[in-house]
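A single protein chain has been omitted; all remaining protein chains appear in their positions.
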Amino acid sequence: MMFWKSTYNEFIKIAAKPRSYIGIGVISVIVGIILYAMYKEGHGFIGAITWRMEQSLTLEGNILNGNLVAYIILQTLIIHVPLLIVLVTGDLVSGEGAMGTIRLLLTKPVSRTNILLSKYLAGCGYTFVMLVWLVFLSLVIGKLLFGTGDLIVLNDDVIVVLQQQELGWRFACAFSTAFLSLIMVATLSLTFSCFADNSIGPIVTTMAVIILFTILGALNVPALQKIQPYLFTNHMSAWRYFFEDPLPIGKIFNSIGILLIHIVGLLAIAVYKFKRKDILS
Amino acid sequence: MSDTPEKIIEIKHLVKHFGKFKAVEDVNFDVFRGDIFGFLGPNGAGKSTTIRAMLSLIRPTSGELKLFGKDLLKNRSYILQRIGCIVEKPDFYKYLSAEKNIEIFARLSGVDVSKSKVHKIIEFVGLKGRERDKVNGFSHGMKQRLGIAQTLVHDPELIILDEPTTGLDPQGIIDIRNLILQLKNEHNKTVLLSSHILSEIELIATRLVIINKGKTIVQGSVSDLLNAQELVVSFTIDNIEKAKQIVQSSSLNITLESETSTNLLLHISQEKIPLLNKLFCDNGINVFSIEAKRKLEDYFLKLISA
Partner (left out) sequence: MMRFKICLLVFFVWVFSISIEAQSNANVILHTVYAKLQKAKDYSVDANIKVDMPFIRILPINAKIYFKQKDKFKVESKSIAIVPRQGFDQASKMLADTNSFTAVIQGNEMIGPIKTTVVTIIPLSDTSDLVLGRLWIDLTQNIILKSQLTTKSSGSILTEYTYGSQASYGLPDKMIFSIDVKKFKIPKGVVSEAGNNSDAKKKDEKKGQIIIVLTNYQVNKGILDSVFNK
């Protein structure tokens, strides 16, 4: 019961913080810009991709549709949305330390584990809200503006045309997997937050780790090839697998497994640290 | 039926090290139900560390911490439900209103606190009409009042106040003093009060402990400790030399602390004051005022320097 009360408190705090709305605002702006650009120049964009094919072939149908636009918008998940999540989740514990409220919070008859997990749950809830907002803007508004239709996806050297009737479950699975990736980032920032007493440290550290791991994951160096499959950044784009045909089930489960292991491991570290932390601020 | 009051706080051989630094080496004291307990010590003595240990904000290196007869580590939730506290300065969520802040902390207090009770407590501490205002617009005094409000909202048995009058104006200090007395006398609360303002402690505390360098120096009831000491009394008189001769020649066994052109500071027990006053008057010395210097301050400084 106390856990749910604590979680409710955390939601109130997140909803009241001005910084919580930065992420929502930025997503709105980015998606708005993409929607406008596609509305104005989308056909040219499609043409740039398909012009060589169009010497011999013609693509008939509504190619530039809401599903394609939503897919393009999902690409922003790669860098932008995780960083916006971190602005809030990186502040969940360290922000209380910086503000001094941690002293009062931890003198309440709620276990530290419960407090931390309630913050985590609230952080996950915020992440979910951001994702739902992204889905709404990209899919719902996208479909209102561009209509619906099949989705053309460009993989490495294959054009995959996914039929409209199967896009529902593909997008649902993709967004679910993307949600897991974002939770991974939120967990990482929360863990760093347990080690700091200021807001900016965990946020910057999380961003630095993401950038560093992304670079390490992309380098073609033999020494790194052993660890690359286990870097969480290499699995944050796993949602794209749901737009392949056939579905690479093995790769999907592998990515989900790696992300879950990271999440559980980081959460365990966070709980351990938070429980033993001496509150001196 | 036992008349021994219940021990609310029992601390035995409390030790806390931060790496090589020994913040608390051997702190021992007991607080009984109904006490207004003064917790004194110079800066760096370990008061804040001890208070934080009592509230499970830090883990003791060793020692025994019992509150309400139960071990703190094993009964944390049970104990903290019965405590209201301000640790150092009261900090709140600046982006939330006063009312929302109280609600948030009250929700975690383990008891159901209604919105009307929140409003009542805010009114009780003198912040009526400011419930909906964001805390970032509050003065220090207002935050202190709000801190008292969150301490009391769940009707705790034990109230721990760490420097509650810091930054308050004289009226504010009086208000806090009266509130503490009211809590003890009308609501039978137990209050542990850490303060540097020794005069305030002397006025309201029933028992106290003094620690220094992480160790307990002395503890006991205020009256017992201070009454065992001689007073330092200042006599404002019109003939210093004559008065000195009277003091030296009398059989009252009074020692001179210091003198000015108009005042004699004398070490004298309470019962000898009227006797000396009569001696001065009988010898034609006009006594304009007799003022006992702050006993506790003196006692404290003597102990610390020893």
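In order of appearance the chains are A and B, and numbering begins at 1 in each one.
What we mean here is this: contacts are C-beta pairs under 8 Å (C-beta built on N, C-alpha and C of every residue); 3 or more make two chains touch, one makes a residue touch a chain.
Computed from a prediction, not measured in an experiment: that's the story for all the values here.
Touched by the hidden chain within the whole complex are the displayed chains A. When the missing chain is restored to the complex, the residue among A:Leu154, A:Ile200, A:Ile215 or A:Leu260 that touches it is A:Leu154. In the complete complex, the residue from A:Arg103, A:Arg240, A:His262 or A:Lys277 that touches the missing chain is A:Arg240. By the touch criterion stated above, the residues of chain A touching the omitted chain are 48-49, 52-63, 75, 149-150, 152-161, 163-164, 237, 240-241, 243-246, 248, 251.
In this text, only the chains that are shown with their structure count from here on.
Chain A and chain B, compared by their mean Cα positions, are separated by 52 Å.
For chain B in complex with chain A, the touching residues are 18, 52, 55-59, 76-81, 83, 85, 87-96, 100, 104-105, 107-110, 150.
Of all the residues in chain A, the ones that touch chain B in their complex are 2, 5-6, 8-9, 12-13, 16-18, 99-101, 103-111, 276, 278-280.
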